[in-house]
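The structure that follows is given in the form of C-alpha cells.
Every protein chain of the complex appears in place save one, which is left out.
Chain lettering (A and B) follows the sequence in which the chains are written, and residue indices restart at 1 in each chain.
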Amino acid sequence: MTTAAETIDPAEGNEPSYLSATKGLRSWLFTVDHKRIGIMYLVAVLLFFMVGGLLAIGIRIELATAPGDFVSAQTYNKLFTLHGAIMVFLVIIPAIPASLGNFILPLQLGAKDVAFPKLNLASFHIYVVGALFLLYAIVSGGLDTGWTFYTPYSTSTDTSVIAATTGAFILGFSSIFTGLNFIVTIHKMRAAGMTWTRMPLFIWSLYATSVIQILATPVLAITLLLLTMERWLGIGIFDASMGGDPVLFQHFFWFYSHPAVYIMILPGMGVISELVTTHSRKNIFGYRAIAYSSVAIALIGFLVWGHHMFVSGQSMIASAIFSFLTFGVAVPTAIKVFSWVATLYKGSIRLTTPMLYALAFLFLFTIGGLTGLFLGTLATDVHLHDTYFVVAHFHHTMMGGGLIAFIAGLHHWWPKMTGRLYSELWGKIAFVLVFVGFSVTFFAQFVAGTNGMPRRYHSYDSLSPAMRDLYEYWQSISSIGAYVLGVGMFIILFYLIHSLIRGKRSGPNPWGGKSLEWETASPPIEHNFHGHPICKHGPYDFDEIDHQGA
Amino acid sequence: MSEPVENSVTGHRFLQHHFFTARQQYDSAKLGMWLFCVQEILFFSGLFMAYAAVRFFYPETMLAAHEFLSVPMGAINTVVLLTSSLTMALAVRSAQLNLQKNLKFHLVITILLACVFLVIKYFEYTHKIHAGMLPGKYYAGEGLAGSPWIFFGLYFLMTGVHGIHVIGGIVVMVWLLIRARRGDFGAEYYTPVENVGLYWHVVDVIWIFLFPLLYLVK
Partner (left out) sequence: MISQLLLAATQTAEQSTEATFWLPPGASTTSSSVDPLFNFIMGVSIFFFVLVMAVLAYFVIKYRKRSDDDKTSPISGNHRLEIVWSLIPAVILVVMFVWGFKGFINLSVPPDNAMEIRVIGQKWFWEFSYPIDGITVRKGEKLVVPINKPVKLVMSSEDVLHAMFIPAFRIKRDVLPNRYSVIWFEATKLGEYDIFCAEYCGDEHSKMTHTIKVVSAAEYEAWKVEAASGGDMTPAQLGKKLFTGLGCVACHSTSKDKKKMVGPPLFGLYGNTETLTDGKTVKVDDKYIRSSLIEPNSQIVKGFAPAMPPYKGRLKEKEMAGMIEYIKSLK
C-alpha cells in the first residue's frame, strides 16, 4: 500500500530535519515546533525522573532495616513526600502526553503542528515555572505532608507547603493547556480520509486523557488554592476547631487525583495498542472496544474518588456507591487487556525492545489491576488501606503500567524522533534488569502490606518482634530489587545517549508501521509533511506482505 | 453566528502556517475557547462546591454573615456586567459587519463597564475591611453567629478569583482595542473578538451565579 504523502530521506533530500532547521538555544526555547517542544519536555521529564528516583533510593536504603538509622524521621518524611510529588506532578502526568504525545500526535494525524503552537510553548514554560516552585520548596525547608497534603497536618506543619501548592497549581495549567490543544487538534486537524475509526488508538487514548485534564485539573487548582488560603489566612474551612471539616479536603483532593491516575495510564495504554500491533504486524483486536473503553474509563473515573476514603468516616452508603463504581471501571480495563493479548493471535511477533516492554506492561499492569480489586472491595480495603499493599498496587499500575509504557514508546519512536537506532542488545539487557528489578521490589511490598505493615513509616522497630522480622525480610528484598531496577534505568540512559552520538541512522520506517508518522522522514522535516497527507487505510492494516527496510 | 467570509483561496493575512484553510483556523480557535471556558467553569465549580459544603453543614454561619453584604451594590454590579455582555456582543456583531467605528466604540464601553464593576467591588471590599469582616484568622468583626470567618474567607476568595478574571478580561479587551485600531478585524477575520466575547460571557454567567448565592440566599 502506498501513501500519498511525499517523504524525503534527509540523507537524500535537501530539506533539513526539525533538529537542524534552525540553530541556537533561542531557537529551541522560543520554538513553536511541536517536535522540539516534545523533546524539551522529554529532557525535563527524564531529569525529574532521575531526581525522583534518587529520592526513592534514599527511601529504600532506610527501609531495608527496621530501625530508623539512615536518616532522621523528618528527613525521611520529606523524602517520601518529595518522591511522590515529583513523580506524580513532574514525571508521570506529563511523561507520555507532553513528550511523546506532543511529538507524535500531529504526525499520526497528518497535521503540520498542533492547533495552538504558541499555547504549546506556553505550556512548556509554565511547566518549567511550576517545577521551579516545587524545587524551591525542596531547598527552602522541604515538604513533609505526603504528596496528598491531608489537612490538618498540612495546615499546621512548618515546612514549605505554600511553595509546593503554588508549584502544583501552576503545573496544572500546563496540563490543561496541553489537553486543550490535543482535543482541538484531534477534532479539527485530521488528515483527509482519517475518520474517527481510522485514528491510531494512541490518539484515542490522548483524547480521553485530554478530556480528563480539562475537567479534573481545574478542581485540583481550586483545592490547592483553598489549602493555601487555609494556611495563609486561617479561613477554617478544613479546620475542625474553627468549624471546618478535614475530610472535606480529602473529597476535593481525590476528586482530581483519582482521574489524575487515569491521565497517567490511558496514554500508556494507547502506546501498548501501537506496539502490540506494529511489532506483531497484526491488526488490533477489538478496535472499537478499546477506543470506547478509553472514553468509558475517563468518564467513570470521575465517579470513584471516594474509594480512597472508605475508612475516613464518610457514610456507608457513599462508600458502597464508590465501591460499586470502582468495579465498573475495572470492566473496560479488563476488556483492553484481553484485547491486547488476543491481538497477538496469529501475528508475527518480533521480540524487539519495545515489544518486550509491552509484554512486561501486560504482566505488571495486570497484577496492578487485579490488586485493585482487593482495594475496591470494601471489607478487604479496611485491612489494606494505608499499608504497603497500596504502595505496591499503585507502583504496579503507575510504574509497571504507565512508566513502562513510556519507556516502551520512547524506544518505539526513538528512531523517528532522533533518526538513530539504539543497541538492541543493550536494550534487552536493560529490559531484564528493569523487569526483574521492578518485580522483586514491588511484589515483596504486597506481602509486607497484607501482613499489616503501614506505609509512610520511617522505622518499623516499635512493634512485636515477629512482625518486625517479617517486615524486614520483605523490605530488604524490596530494596535489593530497587537497586537492580536503578542500574537498569541508568543503562537505558547510557545507550540512548550513546545512540545519539554513535548510533546507526534509521530509515523512515524501521518497524514497518502503518500509521502516518512512519511516512515522514526520521527525523521529520520541520513542517512534518510536504503537501497534504491523505489517509487511505486504517492504522493497523498489516494483513499483506510488506517489505520495509530498516 | 455567521461564518467568516473567505476572500481568497489562501485565506486572510492572519492565517497561520499549520492550518490549511481559514475556516479550519476559525473552527479550531472557537473550539479551543469553548474548551477553555469549560475548564473555567470547572474551576469555579470547585469553589461552588466549597460554598455548598459550608452552606449545608453550617447554615447559621451563611445566613448571619451574608446579611452584611450590600444587595444594592451587588445588584448594580449585576446590571453592569449584563450590560457589558450586551456591548461585547454588539462589538462582535460590528466586526462581522465590518463596522469599524462601532466595533471600537462597543469595545470601549465594555471596558469602561468592567472598570465600573471593579470600582464598586473596591467599595464593597473596603467597607468590609473597615468592619473587620475578614477571612480566617484576620476576622475582627462582632455580632455574627456561627463561624463568619469561614463565610468571609469564601466570599473574598470567590469574588476575588472572579475579579481577577474580570481584570484579565479588561487586559485582553484593551489588546483587542489596539488591534481594532490597527484595522486587523473585519468580515473575513474577527475570530479574536468573537472568542474574547465568549470568555466575557462566561465571566458574566459566573457572576450571575455568585450574586444570588452569596447575596440573596435566605
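Criterion: contacts are C-beta pairs under 8 Å (C-beta built on N, C-alpha and C of every residue); 3 or more make two chains touch, one makes a residue touch a chain.
The model shown is predicted, which means the values in this text are computed figures rather than measured ones.
Listed by label, the shown chains that the missing chain touches in the whole complex are A. Only one of the listed residues, A:25, A:139 or A:379, touches the absent chain: A:379. When you scan A:27, A:140 or A:348 for touch with the missing chain, the hit is A:348. Across A:161, A:176 or A:284, the residue that sits in touch with the chain not pictured is A:284.
Contact between chain A and the absent chain runs through residues 68, 73-74, 77, 144, 146, 150-153, 156-157, 240-241, 246-247, 280-289, 310-313, 316, 319-320, 323-324, 327, 330-331, 334-335, 337-339, 341-342, 344-351, 359, 362-363, 366-367, 370-371, 373-374, 376-383, 385-387, 447, 450-452, 454-460, 462-464, 467, 540, 542-545, 547.
One rule holds for everything that comes next: only the chains that are shown with their structure count from here on.
Chain centres here are Cα means. That of chain A falls 35 Å from that of chain B. The part of chain B that touches chain A in the complex is made up of residues 16-20, 24, 27-28, 31-32, 35-36, 38-40, 42-47, 49-50, 53-54, 57-58, 61, 135-138, 146-147, 149-150, 153-154, 157, 161. Considering their complex, residues 111-117, 119, 176, 180-181, 183-185, 187-189, 214-219, 221-223, 225-226, 229-230, 233-237, 242-245, 248, 252, 527, 532 of chain A touch chain B.
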